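Every protein chain but one is kept in place in this view of the complex.
Moving on to subunit A:
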Amino acid sequence: MSKMKMGDGSIILRRNRPGTKAQDYCRWPDEPFEEMDSTLAVQQYIQQLIRKDPTNIDLILKMPENQDEGVWKYEHLRQFCMELNGLAVRLQGECHPETCTQMTATEQWIFLCAAHKTPKECPAIDYTRHTLDGAACLLNSNKYFPSRVSIKESSVAKLGSVCRRVYRIFSHAYFHHRQIFDEFENETCLCKRFTHFVTKYNLMSKDNLIVPILEDENTPGESEA
């Protein structure tokens, strides 16, 4: 599928063979989105863009023509949840149940963990893990997302609530583990990309975007803290 004839007749096989060095991992020539014909084309395309330049958020969020928007949003959210693992791993080292007994960002809200039958006041680290696990289950659910090339309208509606929940991980890290947040953000630009993403596709209200990530642009700064 992504085989491409080169000038010299050799075929590019985009695979990481065992023994590949870390620096060569996924280092293959870009494949144009039009030539990706697998069911995972959108994921391939998004990952290819991120690998190339994680800071080029506009390009990463620029939907190809004729792309189903539901699938585009869904695959982006999958990618966010996946990359949020990185933040969760860092938080595991510092965010202890003794110090962060509740999931909070600012003093305004205590977030209850929706992973349980009755929402619970989980410690922040558990909230983080449970939310990511819950998102993984929901986004891989055969019931709501049986296909990765077309998504029901009713299932697309579920993406917003996933966004709201996982965003709290960013906000908790930002307000309580600023150093971790900054390190992580410098490497990945994930929170910035996420904020642009939910703003662009109107998945969260602006009031909820409390991490002042767009301050150099035209969004309100640390306002309702």
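Here is the rule we use: a residue touches a chain if its C-beta (ideal position, glycine included) is under 8 Å from a C-beta of that chain, and two chains touch if they have at least 3 such contacts; residues count from 1.
We take it that contacts and distances are computed from a predicted model.
The chain that is not shown carries the UniProt protein name "Striatin N-terminal domain-containing protein", picked from "Adenosine deaminase tRNA specific 3", "Striatin N-terminal domain-containing protein", "Ras-related protein Rab-24" or "Mediator of RNA polymerase II transcription subunit 18".
Within the complete assembly, A:H130 is the residue of A:K73, A:H130, A:K158 or A:H196 that touches the hidden chain. For subunit A, the residues touching the chain absent from view are 1-3, 13-22, 25, 28, 31, 37-41, 43-44, 66, 68, 78-79, 81-82, 85-86, 88-89, 92, 97, 113, 115-116, 122-123, 125-126, 129-130, 132-134, 136-137, 139-143, 147, 149-150.
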